[in-house]
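Below: the structure, in structure tokens.
The complex is shown incomplete by one protein chain, all other protein chains being positioned as in the whole.
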Amino acid sequence: MSATTALRSGSARRALPGLGLSLGVTLSWLGLIVLIPLAALVIKPWSLGLAGVTAVLMDDRVQAAFRLSFGAALLAAIISLPLGLLFAWVITRYRFPGRRLLDALVDLPFALPTAVAGLALTALFANNGWLGGPLAEAFGWQIAYRPVGVLIALIFVALPFMIRSVEPVLRDLTLEGEEAAATLGATRAQTLRRVVLPALAPALITGFGLGFGRAVGEYGSVIFIAGNMPMSTEIAPLLIVVKLEQYDDAGAAAVGLAMLVLAFVILLALNVLQRRLRRGRA
Amino acid sequence: MSVATEDPPWARRLLVTLAILLGIAIFLAPLAAIFTEALRRGLAPALEAIAEPDALAAMRLTLLVAAIAVPVNAIGGVAASWAIAKFDFAGKRLLVTLIELPFAVSPVISGLVYVLIFGAQGWFGGWLREHDIQIIFALPGLVLATTFVTFPFVARTLLPLMQEQGREEEEAAATLGAGGLQTFFRVTLPNVKWALLGGILLCNARAMGEFGAVAVVSGHIRGATNTMPLHVEILYNEYMFVGAFAVASLLALLGLVTLGAKALLEYWTARPMGVEA
Partner (left out) sequence: MTRHPLARRGFLAAASTLAAAPAFGQSAPTLLNVSYDPTREFYRAFNTAFTAHWTGGGQPRPTISTSHGGSGRQARSVIDGLAADVVTLALAYDVDAIAERGYIAPDWQRRLPENSCPYTSTIVLLVRRGNPKAVRDWGDLLKPGVSIITPNPKTSGGARWNYLAFWAWALHEPGGTSATAEQAVTQLFRQVPVLDAGARGSLTTFAQRNQGDVFLSWENEAHLALQEFPQAGLEIIYPSLSILAEPPVAVVDRNVERRGTKALAEAYLQHLYSPEGQQLAARHHYRPRDRAVLAEAGARFPAMELVTIQDAFGGWAEAQRTHFSDGGVFDRIYRPGR
């Protein structure tokens, strides 16, 4: 690392020392905590053989759990889109009493332990709970121990990701674009649709991805409210626990690996979509 | 111009009302439910449940686990952000993706992988037994699972800020003859200290509240390997609902303190912190 190399490469950046140390720390940290353990997950299922892994994944109960976990997580992320936009919009654009409190409150699911959230949601939405009771009486709806209970728990964990992804973009979005649109005679609705929404799109996708990723794997807050019925309200992470209890390590790892791959593919697709959008705007 | 940049008053009022109502239903109601259930029979039984020896042991364990997992992730997160933001090298995108990977992994899987490796039937099971080392169902397993789950928090908070700040100041320091560590402690760290603190807060909140991953590796031994969230579940399963919600309240309070501290940090630095894009 001498001045000559820096000169030869024509870049002053090489002069900054510390790459070796920081990259070394990073890679050992990443390797020990994440990569080696995940390698075990990738290797373990194949002790069943390809046919065995396929049999585990094609099982009706496993398929039902995947449909629920991924379906409910996608739905939760979709519902979080308008909800997150609403919260982010109100917090950044309006001044009203309690705004600061609301701003702090939306982070609650980040800070609340998932098991505590699960207990709280069950207490709220059970037939004798504050919200579950009136809903059951007025409409005959049952929420706890049904797939919709799973959905509510997942919205609770996914929503803050959406709000916190959109909010900084909304804050940085200058009013100039909107003003320009107005000068050109656009109505408010047109301005929002043509100017504001496209600017927010990449952030919405990020929030969608983060919320979805978190919701798919969520365990603590769901198992209390789900009822855990095989084929109907049993989530995929619970299935892993159940398989472990039946001394089926490889089966558990197969379900875990499939979850990981599926989640990764969906997140990758979102990433590609986001990059396209960004490029389209630039 | 006001037509297109300002929402009509009725829309304003409608949106604010809607947000407040939803905020109460989604965020405030669960919080209120925890505290109400805890105080159902008054303050004394709730305090008793918190002061019970098993609960205290769970608290000590939770704090100890966080006290190891959070610094590990803070050091790793700082090193990773520094390397990624200040240098060019091949495979950077991949590195960022890998660091974020634990976000997409179910907590249950994070517990499972350590069982596959360190369990008696796992890769190192036989070796560990020969040498009388207990990893899972003991402190090291709890720490590993917690570290995995909270892995990306610090890096994710620091990285956007460090990328935005660029390299000029560090390069200037290097040109003036400062070493790597010196540059880091004198130039970079002061620039990112609040964001670092924010990331540590979030990391810590998640570390103390983690349930799924530690449930798999804990063994649930009362007074020994039960963390606070697991203790909540145990009390709940023993029909001690007041106790369960009392300990849950304590955890919720810790969460609220975290939020308060984070809000203060953001107020001082006028910069939102969190797992942003």
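We just call them A and B in the order they show up, numbering each chain from 1.
Here is the rule we go by: a residue touches a chain if its C-beta (ideal position, glycine included) is under 8 Å from a C-beta of that chain, and two chains touch if they have at least 3 such contacts.
All figures in this text were calculated on a predicted structure; none of them were measured in a lab.
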Among B:115, B:149 or B:178, the residue in touch with the chain that has been omitted: B:115
Candidates A:91, A:131 or A:144 - the one touching the absent chain: A:144
Residue touching the undisplayed chain, where the options are B:64, B:96, B:187 or B:265: B:64
Residue touching the undisplayed chain, where the options are A:120, A:242, A:255 or A:270: A:242
Residues belonging to chain B that touch the chain removed from view: 64, 67-68, 70-71, 74, 115, 118-122, 125, 128-129, 132-134, 136-140, 143, 200, 219-224, 234, 236-239, 241
Missing-chain contacts mapped onto chain A: 59-61, 122, 126-128, 144-145, 223, 227-232, 238, 241-242, 244-248
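By our rule, only the chains that are shown with their structure count from here on.
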Inter-chain centre distance, chain A versus chain B - centres from mean C-alpha coordinates, in Å: 15
For the chain B and chain A complex, residues of the former touching the latter: 1-8, 12, 15-16, 18-20, 22-23, 25-31, 33-34, 37, 72-73, 75-76, 79-80, 82-83, 86-89, 95, 98-99, 101-110, 112-117, 121-123, 144, 147-148, 151, 167, 170-171, 174-175, 179-181, 183-184, 202, 205-206, 208-212, 215-216, 228-230, 232-233, 236, 244-245, 248, 251-252, 254-256, 258-260, 262-263, 272, 274-277
Of all residues in chain A, those that touch chain B in their complex: 12-13, 15-19, 21-23, 25-26, 29-30, 33-38, 40-41, 44, 83, 86-87, 89-91, 93-94, 96, 98, 100, 102-117, 119-121, 123-124, 129-131, 155-156, 159, 161, 164-165, 167-169, 171, 175, 178-179, 181-183, 186-188, 190-191, 202-203, 206-207, 210, 213-214, 216-220, 236-238, 240-241, 244, 249, 252-253, 256, 259-260, 263-264, 267
